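Note that one protein chain of the assembly has been removed; the remaining protein chains are unaltered in position.
And now, chain A:
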């Protein structure tokens, strides 16, 4: 028995060819105007909220991504509010990245949003194509205009030549020691010490002179060496007088000049401290010094 193989019919390619033959002309035909869906404010708000909820978390971390998402959805829905949202996101990106192209996109998107929002208030607009409630248009138009203004300002700022920051004026360091009167105080202190030395000379001179006088008074005129002793004591007495007189001069000059210089120095130091602060300054202090067998003043200072 001979088996006949009957060629199987191949309906699939034929069907595909038929479909192709019919489909091709249809696709090349212009599409009739699509029966556009009605858009109401409530319906638009629902769609918009979904998009805004997706974009919101990205606005701070990735404004460019948020802008791209909002732009894509705005172009799909033709929602003027989403166009303005996209404009705001592009503005944020442009400012953050100093990106002029993003700022231009911000202007373009906000402008489209304004175009649509303004048209939707026009009598020519299809009443079945409304994305916003009547009370929302003014708010959105204002928002869109602000995006444009801010973007234009940001672009103008970018176009400005970058100005070098003003040089920070460093406080001029005074050469050498500061002119805070420390020289006068030092000199005054030295002279005061000399004056105090003069006082000491006076005291010493007077004491020696007094002792010499006592020694003279105690001499025995009948003594054989009276003349020699008298001459010796007289010599010491005269020397003591010279010391006392010299001490008067030294004390007068030293204390007069020293106190005057100290006064000038302290005055100058106060003026310097008032001008530069009290961080560093010369200090002078005078304190009484009393003890067993002595008394006086101590003068201390830091220059």
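Criterion: a residue touches a chain if its C-beta (ideal position, glycine included) is under 8 Å from a C-beta of that chain, and two chains touch if they have at least 3 such contacts; residues count from 1.
Assume contacts and distances are computed from a predicted model.
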Taking the list "ABC transporter permease", "PEGA domain-containing protein", "Sulfate adenylyltransferase subunit 2" or "protein-glutamate methylesterase", the UniProt entry for the undisplayed chain gives the protein name "PEGA domain-containing protein"
Checked against the full complex, the residue among A:44, A:91, A:112 or A:132 that touches the missing chain is A:112
Where A:40, A:78 or A:241 are the choices, the one touching the absent chain is A:78
Note that chain A touches the chain not displayed via residues 30-33, 36, 78, 108, 111-112, 114-116, 118-119, 122-127, 129, 141
